[in-house]
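All remarks here apply to the structure that follows.
The complex appears here minus one protein chain, its other protein chains still in place.
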Amino acid sequence: MARDGDPAEVERQLSADAAHRFKAVCVVHNETSTGVASRIPEIRAAIDRAKHTALFMVDTISSLGSIEYKHDEWQVDVTVAGSQKGLMLPPGLGFNAVSRKALAAAKTARLPRAYWDWQPMLQANDKGFFPYTPATNLLYGLKEALAMLQEEGLANVFARHDRHAEATRRAVTAWGLEILCLEPREYSSSLTAVLMPSGHSADALRQTILEHFDMSLGSGLGRLADKVFRIGHLGDFNDLMLAGTLSGIEMGLGIAGVPHRRGGINAALDYLAGNRAA
Amino acid sequence: MARDGDPAEVERQLSADAAHRFKAVCVVHNETSTGVASRIPEIRAAIDRAKHTALFMVDTISSLGSIEYKHDEWQVDVTVAGSQKGLMLPPGLGFNAVSRKALAAAKTARLPRAYWDWQPMLQANDKGFFPYTPATNLLYGLKEALAMLQEEGLANVFARHDRHAEATRRAVTAWGLEILCLEPREYSSSLTAVLMPSGHSADALRQTILEHFDMSLGSGLGRLADKVFRIGHLGDFNDLMLAGTLSGIEMGLGIAGVPHRRGGINAALDYLAGNRAA
Amino acid sequence: MARDGDPAEVERQLSADAAHRFKAVCVVHNETSTGVASRIPEIRAAIDRAKHTALFMVDTISSLGSIEYKHDEWQVDVTVAGSQKGLMLPPGLGFNAVSRKALAAAKTARLPRAYWDWQPMLQANDKGFFPYTPATNLLYGLKEALAMLQEEGLANVFARHDRHAEATRRAVTAWGLEILCLEPREYSSSLTAVLMPSGHSADALRQTILEHFDMSLGSGLGRLADKVFRIGHLGDFNDLMLAGTLSGIEMGLGIAGVPHRRGGINAALDYLAGNRAA
Partner (left out) sequence: MARDGDPAEVERQLSADAAHRFKAVCVVHNETSTGVASRIPEIRAAIDRAKHTALFMVDTISSLGSIEYKHDEWQVDVTVAGSQKGLMLPPGLGFNAVSRKALAAAKTARLPRAYWDWQPMLQANDKGFFPYTPATNLLYGLKEALAMLQEEGLANVFARHDRHAEATRRAVTAWGLEILCLEPREYSSSLTAVLMPSGHSADALRQTILEHFDMSLGSGLGRLADKVFRIGHLGDFNDLMLAGTLSGIEMGLGIAGVPHRRGGINAALDYLAGNRAA
């Protein structure tokens, strides 16, 4: 899994591309389907070491506002984000942060564009407008969401997500289950994907938990379908919501007959009580 | 504590009142400050055995919609209820159920009344109106709350409250703490009051939990001030909310340095998983 | 009508009461059922001239936040207000402003009190609490309503209500209908009551307007039942809402066959356009 965002692999492939055939390196900062977070600064460094001109594009949809991210400092060319995760809003707003290099590339690109073109948006935004009908109600929500993040402080927000992710992993480990992400440096702080024991259906467990506890866990996608379930711990989330979440999973594992050890919730509470927020 | 709603004591006092000096027997169905539920049918029977004419008045503010209650069948004369507990609404609506006997008594009573008089309300209600400005928005909310209760089914609603109360008591017992209500027949299904170990402040614990977990527990009132804390488990409430609640208390007990055993949350989860809702 | 709040009459009666048998002068600042506003400072002066010790009590339920009112400056002893008119909130909050003189009177009064007693409220308020369950959601709304009034500026708020009331009266006069309040000094700025031509039912007109235009006008109360209809122009209200309101009445008069002249809406628009807000 970690292969996809492996900086060494990026460097190898770009270095081999003497003709600069690659136009962009596209990375998902936080991979929602696996709970793996890419090491963006290391990938940036890999591109730089390869002296490659490819644009660096990062999808931060499930990380922005939850996991530290620095578009400018990390010299990303295009960052894509959405309203419905760390920004705590309904879906409906998409955000692009675009470097001068990417803007220049867009100007010479011959790909047909209309809705996806940056120019009308930049021109209208310049005067405080949108070129199309904006989702005005979500803009009001965004104003409040940003105020909430500022009030808590971004460093505290990120620390809170890290802390909840670690508590979740301790619960998973205590249950004797396996975290899908094998590389601790790439653990996601906004969600944790958990591998089911062989022969047990993740979807059956998810269905049991939904029916008994009115809690909807994320499903495995693609080749992970029915093999993993995903625990989200991001956004407007606190210790007791996490405790409720993990309690539902611990009870659900029992009801669904999935082999596991007790003590997940205890391990999480021990960690939370022993590692308090600032 | 149980003394107050003791049917035998009611019968004794009413029997001794040959002159029928007592005008009413007033009972709180569910005592919010102590977590004690009165045995209304037994008190009704005690009044009947004493052949006393006193009106029977019951406060169901913290029980209606959470704990079984039968105004007609139990021959209560005046039942008082509110919108803000089991009916899951903001405070702002009060309800009176009044027997013919109570209406007749109100007609001959000489107590000065205006706002508290039933007659203008009955007359206006008859045509679908209110004599004063009604809280219209809460009436819309009430319509939805009643639909929610009907959808779940009252028997299921009451069983859910009983189950959450028992899970809570198992947590309290596992912590080695004492439930204030000593009489199991009078356990409240909507809240549980817990005695603090001697020498420890309930209010300090409540403050710790509020600060760390953004959860506000009820305080002890009157002579129980600082000696008990109260856990509410009523209304729009489910297993995972209870798990979150008990997790906050278990962590809070540790942070506040209150002597206790671990395992409260486990005891509750064991009970919940082993005694599932219908 | 104006008789009730007539300062001369108040002075006459109080002066005749050498034994100070009257305990209080109770006045409605803005009479919702008639659209008559009492001249509170003149009544205060009348009480003072009579050198009477009666408390001065004023109901500002339909004026506070709409019509200028000065509890301290006008030396009112008890002011009563509510959330559901000029404060633009749902019903559910009542407010009392109480003078030291009234507090002292309450201490020696022998009237049985519980819910209506000021002492528990004052004591709890002192520490930022309520003695009973407060309507917390309305307190949040109140915070916002007060911010809105501050933002517009109270003087502007009052001028806006005066202006809308005058525009309404010009429409009524243009229709050839009669304003119930005969004394211009006592015109209400928050509502206008209109007399129906003899032989025509106000309630039939109100029903016609409700059915055709989804607008609910106030009814006549008591002996004015079916004889007047009332136009509210207060709270979160602006020129175009008033224009819509008056348009509905003008069309409704025609549909209901009530004798009237056209031109009410024009008279109102002329006044509004010619007398713009600051």
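Letters are used for the chains, namely A, B and C, taken in the order the chains are written, and counting of residues starts over at 1 for each.
Rule of thumb we're sticking to: contacts are C-beta pairs under 8 Å (C-beta built on N, C-alpha and C of every residue); 3 or more make two chains touch, one makes a residue touch a chain.
Note that the structure is predicted; figures quoted are calculated from it, not measured.
Chemist: Since one chain is left out of the picture, which of the remaining chains does it touch in the full complex?
Modeler: When the full complex is considered, the omitted chain touches A, C.
Chemist: Which positions on chain C touch the chain that was left off?
Modeler: Its contact residues with the unshown chain are 212-215, 238-241, 243-245, 247-248, 250-251, 254-255, 262, 265-266, 269, 272-273, 276-277.
Chemist: Extract the touching residues of chain A with respect to the undisplayed chain.
Modeler: 82, 84, 90-92, 111-112, 133-138
Going forward, only the chains that are shown with their structure count from here on.
Chemist: Quickly list, by label, the chains bordering both chain A and chain B.
Modeler: Where chain A and chain B might share a partner, there is none at all.
Chemist: Taking CA centroids for every chain, report which one is farthest away from chain C.
Modeler: A
Chemist: Where the CA atoms of chain A average out and where those of chain B average out, how many Å apart are those spots?
Modeler: Taking the mean C-alpha position of each chain, the two centres sit 44 Å apart.
Chemist: Using mean CA coordinates as chain centres, what's the chain A-chain C distance in Å?
Modeler: 56
Chemist: Mind pulling the chain A residues that touch 2 or more other chains?
Modeler: Residue numbers touching two or more other chains: none in chain A.
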